[in-house]
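Note that this complex is displayed minus one protein chain, with the remaining chains in position.
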Amino acid sequence: MGIITLITDFGRQDEYVGLMKGVMLGIDPAARIIDLTHAIDPQDVAQAAFTVESAWRYFPEGTIHAVTVDPGVGTERAMLCLEFQRQVFLAPDNGVLSLLLDAEPRAALRRLDNSDYWRCAVSRTFHGRDVLAPVAAHLSRGVEASALGPAIDPARAVRIDDLKARLQANGELRGRIVHMDRFGNLITNIDAGALRSRGSSWEVAIGSGRIRGLSGTYAEAESGALLALIGSRGYLEIAVNSGRAMDFLSARRGDAVRVRPLPDKTGTRL
Amino acid sequence: MGIITLITDFGRQDEYVGLMKGVMLGIDPAARIIDLTHAIDPQDVAQAAFTVESAWRYFPEGTIHAVTVDPGVGTERAMLCLEFQRQVFLAPDNGVLSLLLDAEPRAALRRLDNSDYWRCAVSRTFHGRDVLAPVAAHLSRGVEASALGPAIDPARAVRIDDLKARLQANGELRGRIVHMDRFGNLITNIDAGALRSRGSSWEVAIGSGRIRGLSGTYAEAESGALLALIGSRGYLEIAVNSGRAMDFLSARRGDAVRVRPLPDKTGTRL
Partner (left out) sequence: MGIITLITDFGRQDEYVGLMKGVMLGIDPAARIIDLTHAIDPQDVAQAAFTVESAWRYFPEGTIHAVTVDPGVGTERAMLCLEFQRQVFLAPDNGVLSLLLDAEPRAALRRLDNSDYWRCAVSRTFHGRDVLAPVAAHLSRGVEASALGPAIDPARAVRIDDLKARLQANGELRGRIVHMDRFGNLITNIDAGALRSRGSSWEVAIGSGRIRGLSGTYAEAESGALLALIGSRGYLEIAVNSGRAMDFLSARRGDAVRVRPLPDKTGTRL
């Protein structure tokens, strides 16, 4: 039984996601289809790129991830099949796979050119339903990726630059908020590895907020207090215990977050 | 493994949809249950009628569609089982199947009178859970439709008139917006067939907006420009490339849309 996950910007109020599932079950009645999220902001390829990267490691070998965030639907942009860490990723060639390609620059990448695995009639406005869904279901049934289209050089795929935070000359990490979750937690593009490699004591600055040291859990801070921790995505996250950091800081997606190493290991919160 | 789809006006915040699934899996543990939408506006039977008609063709033969938009729950209104195009549709007798019955006026229609296939205790307020869900699961397990209740004359089922746009004496098609999707696209009740049969060059009028010619894709218009195309539902759709037609035109569901044939095939946008 193959597992297929879906990441889209379709929302759930419309029938679009359900149609993709109908097409998939028509081809592979045994496919297990998991909604990862349909709440990517419309056409926000960068947001989808972080979601893909955060999610894949919780799925078993062989999982097929279909990402439909596709502002260029119906144009000449290619559709891609990436084999990465024994999983398969299907997506338009618009940068949504950037973080995976950065992590494994020589991964096997193909262009989905073989229309034998598409729906007979392909609309010009809904390739998620007419191309990605049937291709995912054929893979789930056992079709080899090599049948889907020609291998291409990963270096030629569209990339989005500067997704992850970078180290500055002055030793600071400068990132930004890339996601605000239902709890109002602010998730940054500063990954745990980048932080840990630079020391163990930090001051996090966001707007007028300053946080010294990282907490281990939300409940570790006083109720109502701002805190920073490594969130479940593996990135620096800013939160308020029993509150909403988003509202506390009037934060928006895209806001700058700076992290500077502290000379002493105070670990205390200002 | 039978496939059952759900269309309701229940939303997803409450447990109601989950309870229907619990009841179904208790009867047919192998059923595959697909959420088509739970965001039909409360009690909006016409909106559900369009959703059913737009969705069924993407599902394989034998799929069972359970439609629970049921303002008359607990009253004497019948529950129906329609066999149409080798699929099965379960719904209250309130017009939600109008478009299917219009397309196939002699389709096999039954009244769900046999309470052997209902839950033992039927509440008076939730027939989706207590009648439609168990009936769908029994069908999915292999029960014949003929066991569910007596055949009735399709001409006697409740219909909603004027769902689709009609041709006017002056050659115009006059329709309306029946759905606005997550992208702010305006989906009309003017179907592609009606348009194509009347010519190939059109002016679309909605509020103060005028659009000449149909685009093939969203990206074909300039960024921010209004366009019209045949959407993935197979109906005329009004959109803005990289924008939201709904906001651009301050449009509401129900707003009038007129389409008139153009003498010349300009195909250009005003």
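Letters A and B mark the chains as written, and numbering starts fresh at 1 in each.
Operating definition for what follows: a contact is a pair of C-beta atoms (placed from the backbone, for glycine too) under 8 Å apart; a residue touches a chain by one contact, two chains touch by 3 or more.
Keep in mind that this is a model prediction, so the values were computed, not measured.
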Of B:Gln13, B:Asn170, B:Ser208 or B:Ser223, the residue in touch with the unshown chain: B:Gln13
Listed residues A:Thr8, A:Thr51, A:Ser98 or A:Ser123, member touching the removed chain: A:Thr51
Residue among A:Ser115, A:Ser146, A:Gln168 or A:Ser232 touching the omitted chain: A:Ser232
In chain A, positions touching the absent partner: 1, 3, 5, 7, 12, 32, 34-39, 51, 54-55, 58-60, 63, 179, 181-183, 216-220, 229, 231-232, 242
Hidden partner interface residues of chain B, rising order: 9-19, 21-23, 25-26, 29-30, 42-43, 71-75, 123-126, 129
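Note that in this section only the chains that are shown with their structure count from here on.
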Length of the line joining the C-alpha centres of chain A and chain B, rounded to whole Å: 32
